[in-house]
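Here's the structure, in structure tokens; my notes come after.
Note that one protein chain of the assembly has been removed; the remaining protein chains are unaltered in position.
== chain A ==
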Amino acid sequence: MSVRSLVARRLAQMPSVYAVSAAASVSRTVSRIGPVSFYSTNKTEKKTEKPQSILTDDLLAKAGFEDIPEKVEETENGASGESDGSSEQGPRRRRKRAQTSKDLKRERMANYFYLSTFAGAILGVGYLCRDWDSEEERKALEAQEVDNGYTPGLMYARLNKRLSSLFTFFSEPAFEDLLPPPAPEAYRRPLTLVLSLDDLLIHSNWDTKNGWRTAKRPGLDYFLGYLSQYYEIVIFGSNYQMYSEKTVLKLDPMHAYVSYALFREACRYKDGKLIKDLSLLNRDLGKTVIIDVEPESVSAQPENALIVKPWDGKSDDYLIQMIPFLEYLATQPVKDVRPILNSFSDKSNIVEEFAQRERKLREQWAHDHKRSDLPNAGDFIGKLLGLPTVRKEQKMPLDIIREHGQFQYEQMQKYMRENAQIFLEEEKKNKEEFGKVSLNQLLTEGAPKPEDIMKAQAERVKKEQEAAAAQ
């Protein structure tokens, strides 16, 4: 039994006045759904006595009803047909609803809104067309050719420049200089190596079982550790700092290898492409190499770039394979790396090509320094005495460099292992000291500036030194 019929039965038991009006309201609400079937015993009475609502048409309109029930209209039409008063209009299905004060008010407000929007737009456009406020503004918008004055062409040009500057605010890098100036001479590495993050050093994967997981590329620690003695390593990711900052911290928890990390905020967004503009890096472009997986992200300086295949998360040793070339590049006295990079016919295959070149070099070296196999006196005496003969071949410079590099790397690792605890504790201390920023401070003074933190740290170090000296 449906709810509707239950209601109807209830109504049948009610006193007649209520029942009539309530039944009318019920029939009004359900009339949209379909024909109503009342399971009542005396159907004849229902038919003869149509439910009459005490709410007339005008009352409903004044109360702000959107839809006047059709039933009422029908009866009205019938009535008007009987009286023959408005037969010339023909059968009307819907009568236009009388406008209530609420409707009028709403319409008026809507008109005000449209008018003010329109006026605001006109005023805004006019304001953007104004003369240049200052020479600086003109220079900042790169509009030297657009003069002051109120001809339509100039006005449009100024409008255009100003409008586009509104949108480029978001697409330009957040900082003028992405990196601080190069380190002092004593601490400077010969070259700067810019590495992209995703799919070069790490790979993120998602599956239904584990969700997101991020993998480090095999050999990454060695790659960073080894090359950090030759390169100032800058990680330049293409995701927001919010998402990638923690990842970079995990790759280099002691801040020993990665000098700086840049993120999407430092990219330029143009035509749906993220561009990493190396000219903003504050470094000599002749001494900068960028390794990336996206050709379009280095489209500003393709001559500085090594484009490699994106890593798909499977085990490989490409990073290790790249080391010999990068090591060679940094240990040669080069003024400009770009011609060297471009001397490779296929830059995406630079590993293979460099291996070939190295092989050739080695052959040449072996040929030039071939020692005669003639027995010499030292060997002869050694043999007589029963000592093993030591035949030392002259080492190639490449190998000397590599040995030196590996030695240094091991020293560095040893140092890090011994002092890891101290480093981490210091880091923690710093975090505790400067990580506690109250919300009030944050709102009134803004976040603590990195420069201030540096200053405070320097002061503290000085104090400690003084204390040590006093002892």
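In this section, a contact is a pair of C-beta atoms (placed from the backbone, for glycine too) under 8 Å apart; a residue touches a chain by one contact, two chains touch by 3 or more; residues count from 1.
Just so it is clear, contacts and distances are computed from a predicted model.
Peer 1: Would you kindly match the missing chain to its UniProt protein name, picking from "LSM complex subunit LSM3", "Mitochondrial inner membrane import translocase subunit", "Ras-related protein Rab-21" or "AP-1 complex subunit gamma"?
Peer 2: Hidden chain, UniProt protein name: "Mitochondrial inner membrane import translocase subunit".
Peer 1: Taking the entire complex into account, which one of A:F263, A:W311, A:Y328 or A:F354 touches the absent chain?
Peer 2: For the chain that is not drawn, the touching residue is A:F263.
Peer 1: Write the list of chain A residues that the hidden chain touches.
Peer 2: With respect to the unshown chain, the touching residues of chain A are 170, 174-175, 178-181, 183-184, 186-187, 198, 204-206, 208, 211-212, 214, 239-244, 255, 259-266, 269, 272, 447, 450-451, 454, 457-458, 461.
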